[in-house]
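The structure that follows is given in the form of structure tokens.
Left out: one protein chain. Kept in place: all the others.
Let's look at subunit A:
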Amino acid sequence: MVKVSSWGRLDSHEHDLVPLSDRDQAVRAVAGSRGLAQGNARSYGDVCLNPDGRLWRMTGLDRFIAFDPATGRLRCEAGVLLRNIQRMSIARGWLLPVTPGTQMITVGGAIANDVHGKNHHVLGSFGDHVLGLRLARTDGRVIDCGPDIEPGWFAATVGGMGLTGVIVEAELQLRRVSGPWLVTDTVPYRNLDEFFALADSSEAGWEQTVSWVDCLSGIGRGLFFRANLAGIPDREAQSGRKPKRVPFVPPVSLVNGLSLRAFNETYYRANVLKAGYAIAHFEKYTYPLDNLHDWNRMYGPRGFYQYQSVVPREAGRVAIQAMLETIKASGQGSFLAVLKTFGDRASRGMMSFPRPGVTLALDFPNRGERTNALFDRLDAIVRDAGGRIYAAKDARMPRDLFESGYPRLAEFLQYRDPGISSSMSRRLIGS
């Protein structure tokens, strides 16, 4: 048994860790066994944990199977990191259509959580670009599924939190790009009305839109970032700065009221001065924290939560305002506060998080009861607005909010693999 924790470092539990390194062996290991697949453990909460049980560690299944540089179709094992795909494909003029704010996650994890990115309004979520996948069940069955083959299994597995079986391999459709460069634009906004106006006017002309919001201002001031792929293939490629590391866990969280206030003020003012157009390498622009290894240690020994919700657009303006005021009043929050609108397209997955509306994501250092009380207040706002919370980042949402947020839960449960269980499934589904 080995102690394993997820990215939020809230807790560490004993697990029977079984590394898988060969895809045929993986199918055999899963058959007749009980456990949970874990990718690179970048989920914040408990979706990737199975305390006192077995974890199939998938990062050894990191082989490409086939790539067609003419069509951009890639088959690979489920443990391949998104970064390894992009570094292989960019030289041939292809990238993943959708990635989240880190490349350090596996393909299997990206599918199981149906991750989204800054271009959701144009390209949807990760699952929209999966052509097929192979699922190993604990009863020994191997199910090949895709949008047109066994579509029920596919829709349950995309965003299915790893509960329908173990994703062993997948086929992805990459997208043609002219090079690794982006044209970027930074626009400061002073309140939520300005944010929504910017979001509305940017969605047509900008493929990537996201914003940083000053979570302590209460009024929703922030910085709107938008970017497009640039048609400039011939700049000299650069690997970026040398990675840095948070070398140890500080005894207390470095994220507190004082540091946060100073950071937010400085970050906002510095970017107001730098507002405007720029050219940036996609790795540096899209995944800024991938160059700061172990940044999750910054929150100290008690770890941190991420709270990400999405609320429908109609109710969004009022709900986001209410959440920001609640957070300001609590004096808690993080450097990393993200506000973004989702596009109108429905996700393929029964349990996918993205839905039309507006999403707010914040990290919160774990301060025990105080933090829980804040979450209760935020939950009430999300519930009233008819929204949902992102399971990949959750460690504490109440069951009723899970059930109201994910109306296809009953349908999903028909596809559940009874041999697979996680800390999250026991908390939210009861087994």
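The working rule: contacts are C-beta pairs under 8 Å (C-beta built on N, C-alpha and C of every residue); 3 or more make two chains touch, one makes a residue touch a chain; residues count from 1.
By our rule, contacts and distances are computed from a predicted model.
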Missing subunit (named according to UniProt) among the choices "Carbohydrate ABC transporter permease", "SDR family NAD(P)-dependent oxidoreductase", "Peptidase M16 domain protein" or "Pyruvate dehydrogenase E1 component subunit alpha": "SDR family NAD(P)-dependent oxidoreductase"
Chain not shown: contacting residue from A:S21, A:N191 or A:N271: A:S21
Among A:R63, A:R302 or A:R317, residue touching the chain not depicted: A:R63
Absent chain, residues of subunit A that touch it: 2, 17-19, 21-24, 60, 63-67, 74, 76, 88
